[in-house]
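Excluded from the complex is one protein chain; the other protein chains are retained at their positions.
Our next item is chain A:
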Amino acid sequence: MLEISGLGHAYGTHRVLEGIDLKVGEGELVTIVGPSGCGKSTLLRCIAGLVPPTEGKVVLKGAPIDGVPDDLAVVFQDYSRSLLPWLTVRDNVALPLRRRGLGKAERRAQAVKALASVGLEDAAGKYPWQLSGGMQQRVSIARALAYKPTLMLMDEPFGSVDAQTREDLEDLVLQVHRAEGMTILLVTHDIDESVYLGDRVVVLARNPGRVRDELPVTLPAGRDQIGTRADAEFVRLRAEVGRLVRGVVKDSEPPDATDAEDADAEAVATAVEEPAKK
């Protein structure tokens, strides 16, 4: 349903992405993992239509993307900046539904339903800043779910929450993926997460960002935090992805890319990157 061919992006003379080819099938959950500064976020922004790519094209359901596509929702890493603090949780979730041409009552009803599906029906009347970080990110996910997109993009969605919350939210994504059959493209810097969540893992290399390799995840669909992570196949895949990701950092390359676009989003990511590589 999503086809990316020869996609490249440059900020001035600085090439961020080059020759990206990627296909995502209906109902698939694809994770994109790569080192800091490999242009993961830029890639996602190109797919979302927020940034026009400088070369190549993105085709969604047979239609080339020019501007923001209709049936798409994005969950950003920075939930506290992505949710509007002057609106209640329910109204935040209901806001994008204006575009669906629904009446106010109908919008609110759908928002409450989406909140219930992430276990937050009691928080509907609260403001985002009255909730914990993990709950705020649940609200962002509920907002995306209520919109009923055909494609959900998630940009390092769990980069700013603690480890326990992160595992809960990962399972929430798996659960909604199964329940709604939604196509999800999730960007992460965390190797374990990319294997745990993905039906397929796409590994990016950097300078410029390009696809290094793709790995199908041969784990059963029903996954759980303790059992799956102890599975021999999981351990093998994690090592494989780890080698691919780490293979990028050579001595000749600068320690960190100067990708201005990604620097902000990945400032937090780098802070939690080390334990992820254990």
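Here is the rule we go by: a contact is a pair of C-beta atoms (placed from the backbone, for glycine too) under 8 Å apart; a residue touches a chain by one contact, two chains touch by 3 or more; residues count from 1.
Here is the rule we use: contacts and distances are computed from a predicted model.
Which protein name, taken from UniProt, belongs to the chain you can't see among "Oxidoreductase", "Biotin-dependent carboxyltransferase family protein", "Fe-S cluster assembly protein SufD" or "ABC transporter permease subunit"?
Of "Oxidoreductase", "Biotin-dependent carboxyltransferase family protein", "Fe-S cluster assembly protein SufD" or "ABC transporter permease subunit", the absent chain's UniProt record names it "ABC transporter permease subunit".
Kindly state which of the options A:Ala63, A:Leu84, A:Ala163 or A:Val235 is in contact with the chain not pictured.
Of the candidates A:Ala63, A:Leu84, A:Ala163 or A:Val235, A:Leu84 is in touch with the missing chain.
Can you say which of A:Leu7, A:Val30, A:Ala48 or A:Ala142 touches the chain missing from this structure?
With A:Leu7, A:Val30, A:Ala48 or A:Ala142 as choices, the missing chain is touched by A:Ala48.
For chain A, which positions touch the chain that isn't shown here?
Contacting residues on chain A, toward the hidden partner: 45, 48-50, 68-70, 72-74, 76, 78, 81-82, 84-86, 95-96, 99, 127, 129-130, 147, 153.
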